[in-house]
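Every protein chain of the complex appears in place save one, which is left out.
After this line comes chain A, so read on.
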Amino acid sequence: MNDLLRRMLFLPDQASDYARQVDGLHYFVIITTMVAAAGVFATAIYFFVRYRRRSDTDVTPRVEPKAIHEVIFVGLPLAFFLVWFAIGFPQFAKLQTPPKDAMDVYVQGKKWMWKFAYPGGPNSLDVLRVPAGRPVRLLITSRDVIHSFYVPALRVKQDALPGRYTQTWFSADRPGRYEIFCAEYCGLAHSGMIGELVVMPPEEFDQWLATQGRGVAGSQDGTPIAGEPVRPASNVIEEGRRLAGEQGCLKCHSVDGTRHIGPTWVDLYQRNEKLQSGKSVQADEGYLTKSMMDPAADIVAGYQNVMPTYQGKLAPPEAAAIVEFIKSLKTPAVQSGPSEGPVYESIPRK
């Protein structure tokens, strides 16, 4: 029954118990709406037919409502509306009160990506990993304009406001992958600001988090990590990462494979890039450096010529560090290193 109605109404997967409860109310609302509307329309159609004009000289009686009519007209809808509210409001209140044992994740929206940070641990772009069956509290903020964190499968949405933290929470019930949208218009690539929620089996998640916590570069092949050999982060690479953030490279280039304003950096090194001119070029150190200094020279097919030049802005060792950083990016969805959030005091728990 649930599944039938859900499909009829085009509702997405229900990834949590909360989603099922909200959908329950949804069905109730849609059914009462349809029945009431059908009642009004059936009455109206009956009147159209029964009382259609028979002659141009028809006269009609004056019909005045009795008090009881008006009471019904007001009372009936009011009763239904209040019932909806009585079910919906506690659901909403629940969504506003994360359980005490919830795990925290900091979420930051910025044009046009989602950044997730685990306290004291790793952070990642556009991929949010959470354990199944455990409550997760999201502390959400924004770097620039208002965004809105939205996971349809969870029926959860919360605005990301610059200069403020808002919160919401959920507890996904089984492993799976779900879309994360930005629901508040935020400019050019608003509709491309799509992330992924990866719900992992709890043990796997713990292992993954532990690995990440040690500050490693993550796995090489993108599969979630268990007992990977630890490769200490080199200082040059760290420096490159810092510079890439500082210089705004990461505004347009993702480091996890998602498509952005510019080509992703993951696996870029030694990749064969097709150019707009029809030629192609191997992305070696020379190409990478040249792309920073004279971006208009070789535009990669499918992208716009929007990148500014870094000629004179980057000293040679800095450019080299960024190249080293790019070389180190081999498919992992998660970066290591200390969390960069939160910037503000976290919201105290109730």
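Here is the rule we go by: a residue touches a chain if its C-beta (ideal position, glycine included) is under 8 Å from a C-beta of that chain, and two chains touch if they have at least 3 such contacts; residues count from 1.
Note that contacts and distances are computed from a predicted model.
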Item to check | Choices "Cytochrome-c oxidase", "CRISPR-associated endonuclease Cas1", "Cation acetate symporter" or "Ascorbate-specific PTS system EIIA component" - which one is the UniProt name of the chain not shown | outcome: "Cytochrome-c oxidase"
Checklist outcome for this item: Among the options A:Tyr118, A:Tyr150 or A:Phe205, the absent chain makes contact with A:Tyr150
Item to check | Residue, one of A:Thr60, A:Asn272 or A:Asn305, that touches the chain absent here | outcome: A:Thr60
Checklist outcome for this item: Full-complex touch with the removed chain, picking from A:Leu78, A:Ala210, A:Ala301 or A:Ala315, is A:Leu78
Next on the checklist: Could you pull out which residues of chain A are in touch with the chain that's been left out?
Outcome noted: 9-12, 22, 25-26, 29-30, 33, 36-37, 40-41, 43-44, 47-48, 51-54, 56-65, 69-70, 73-74, 77-78, 81-82, 84-85, 87-89, 91-93, 95-97, 144-146, 148, 150, 152-153, 155-159, 161-164, 166, 179, 181-192, 194
